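As you look at this complex, bear in mind that one protein chain is not there, while each of the others sits in place.
Labels A and B are assigned to the chains in the order they are written; within every chain, residues are numbered from 1.
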Amino acid sequence: MSERPGYFGKIAVAARTVAEGMAVTLAQYFRRPTTVQYPDRTRVPVVDSLPERYRGFLEVDMDVCTACKACERDCPIDVIAIDVEKRGDGRVMTRFDIDMGKCMYCGICVESCPVPAQAPGDAEPTKCIRMTREFEGATGEFSSLTFRFVEAGAPAPAYKHQKGTVPATPERGQIARAVRQRARAANPTAVRWSRVHQEGGALAELLAHDAVRARVAELAPGVTTELGPGALGAVIAGEALAKTDCGACGWPTCRAYAEAIAVGKERALHKCGPGGAKATRDVHLIVELARGATPDEAAMRAMAATLRRHR
Amino acid sequence: MGELILANETTGEEMVLNMGPQHPSTHGVIRFVIKTDGEIMREAVPDVGYLHRAIEHIAEKCTYEGFMPYTDRVDYVCAMPANHAWALAVEKLAGLEVPERAEYLRVITDELNRISSHCVALGAMAMDIGAITPFTYILREREYVNELLEMICGARLTYNYHRIGGVGWDMPAGWRDKVLAWCDHFAPVMDEFDRLITNNALFVARLANLAVIGAAEAIDFGLVGPNLRASGVDFDVRRDVPYSIYPKLRFEVPVGRGIVGTVGDAWDRYWVRAQEWRQSVAMVRQCLEQIDATEPEFWRAPKKLKPVGDAMARVEAARGDMSCYVVGDGGANAYRARFRTGSFNAMAIIREKSRGLMVADLVALIASLDVVAPEIDR
Partner (left out) sequence: MRWAATALLALVGFAAALLLAGCALAGCALAGCAAPELAPIRDARPTQLQAGERMLVEASGPLFTVGAETRVTFDALGVTLPARAIAADRVVATAPSGAHVMGPSTVTVTQGEQRWTSDARAPFDVELCAPSLHRLANGWAARWPGPAWLWWMLALVAAAAIVAAPLPVVAGLIVVWERKISGYMGSRIGPNRVGPNGWLQWLADGLKLLMKEDIVPAEADARLFRAAPYLAFLGMFLTFIVLPFSRYAIVADLDVGLLFLLSVTSLVVVSILMGGWSSNSKWSLLGGMRSAAQIVSYELPASLALLTIATLTGSLSTERIVAAQGAWPWQWNLFRDPFTFVAFFIWFVSALAEGNRTPFDLPEAESELVAGYNTEYSGFRFSLFPLVEWVNIAVIGAVGTLLFLGGWRVPFVDAATLEGHAWLDAVGFAVFVAKDLAIVFVVIWIRWTLPRFRVDQMMNLCWTYFIPFAFVCFVGELVWVWLVPSTAAKLAGGAMFAIGGVGLSAWFVSRVRDNARRYQDLVLNDALGRGNT
């Protein structure tokens, strides 16, 4: 027990500690806040910033699944449902459903799977059933949370795994995204982004994650930040625009439009009529890459801009 | 319960107030029935059970390995020690050995989780007393810890990291440097927190000499953990009933000293947790140094787990002594699992201590006992 301050001592202590506290908050006031503004004001899509071991949605690579049912057995809450049939001299799976709404994302199914796999871009080996970094599944209907990895009418044959081999598997997340989109297709309350994908059609194909990334990979070697305006204009005219010289964009030739964009005189990047959404997307990609954006950022911005203009 | 509500004992200015189960300050879904005379309380009776999820019953339906994610939910604010308790109990029951690297990883994650749990406890305490800014600062720190734990096991709150026979993953590349960087960052934050709120005259005035729990009383009511140590009882499971590799670590056990009030008052319960932070950081650093000398094996998974017998394990969770008693009858599921948690016992003392307090003090008392509803009800 320490000596208690007297009347004036208490006043002094109160004044000092209050002033100290206020100094702490004022010092914090001038620092940069630590808020991350999900989902639209992040440097990269949040999905790409998560650690590799993040336990998001499950996905199953049906190409390497042996139908051993170990995951179904070991799941503590029985969210996996697998139906296996004998067909000919092999086995096929007619159903492989995982209820992601009930799943508790514990990862025990992954540990019990006997088939290792190596996905590109991962430092550590994964399995045939694995957790991904996808987590954006908010939907208005429970049924869209059941991921069906075997589509009706297309049973998947069981894979014959040789012990000791590590088969290749697609990039983690791809299958989950595809299955999630399929699950949402029947959902009338889907958010705007996935309505585009659900309606299908040209715009959805154009803006599919994989398509955009492939296009960025194609364009990136030819577009760097050191390109002069003339060279940049040539790339835009050559790769993105429709090459019809129709004048719909308000410029006499495609080349003129491209060069105006390259020097910054023309700010509207969507004007190519015959090029349509594809031209808009590609022009945005090229411009973003020339500004020094990473491939992911360029993809994100181009998709957002194209969606804005062409829905 | 019924007699408290129905019997018309209110005379004069007495009121019967109902606090909860939805209330901003009850640290979860807990209900208190408060009989007050104006501002002073006659009595505050806790009513628990709103968060009962029959976790112990689920253990009987689930395999030993499969039950591990459920232990996260026993106390979701401090899930690693609960994982640890279950793993320890089943390993004792089945006579399994755990690789040394796994023990170190267990302790590192336990201590990190203890720090983040104390972040919630102290921040919520400050917020219940009225200061909201310290809560935001300390949650920012907890975010860092969550990120660290997310890097190692993939989840931020319900980790499912420990396994029967070891841990689920080893440290990823670069993780140790990130943890050390965070420890360096956290040291001045702890001091800043002390400057901001711990020694603040108003905060001290609210908590000093509030709900003094003497040592004998604390033991009688079965308080554990920081609550017990604040009352002057020098007992810590990590030191006195050692498990894992705690004997190899050097750490002190803070015991309440009544610095601004009496030993065992609410400020002491706050202060003990604020000192435990520092000890945990020191332990994490020591573990990260010592783990280099261990073998790379981190999980010795048992081939067939159908043990017979019973075993009890005690770990020091953030809220005190969490004991797990498991009975096996030779099947793949446990016959009985029983968790004894610190918050359940702390509820009993609230009724005692609430006599004569004001309603505002009741909030401070609940906060100082660091009660979380999932631990009470399981």
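The definition used in the following text is that contacts are C-beta pairs under 8 Å (C-beta built on N, C-alpha and C of every residue); 3 or more make two chains touch, one makes a residue touch a chain.
Model, not experiment: these values are computed from the prediction.
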Touching the absent chain when the full complex is considered, from A:I11, A:A214, A:C246 or A:A268: A:I11
Which residue of B:N200, B:S280 or B:S323 touches the chain not shown here: B:N200
Interface residues of chain B (partner: the chain not displayed): 15, 17, 23-25, 39, 126-133, 136-137, 140, 144, 147-148, 178, 181-182, 184-185, 188-189, 191-192, 195-197, 200, 202-203, 205-206, 358-361, 363
Where the missing chain touches chain A, by residue: 6-7, 11, 18-37, 41-44, 46, 48-49, 51
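Everything that follows uses one rule, which is that only the chains that are shown with their structure count from here on.
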Whole-Å gap between the CA centroids of chain A and chain B: 36
Residue ranges of chain B in contact with chain A within the complex: 62-63, 65-70, 133, 137, 140, 143, 150-155, 158, 160, 168-169, 172-173, 192, 195-197, 199-202, 258-260, 262
Residues of chain A touching chain B in the complex: 1-2, 10, 13-14, 17-18, 20-21, 23-25, 28, 34, 50-55, 74-76, 104-108, 111, 123-124, 131
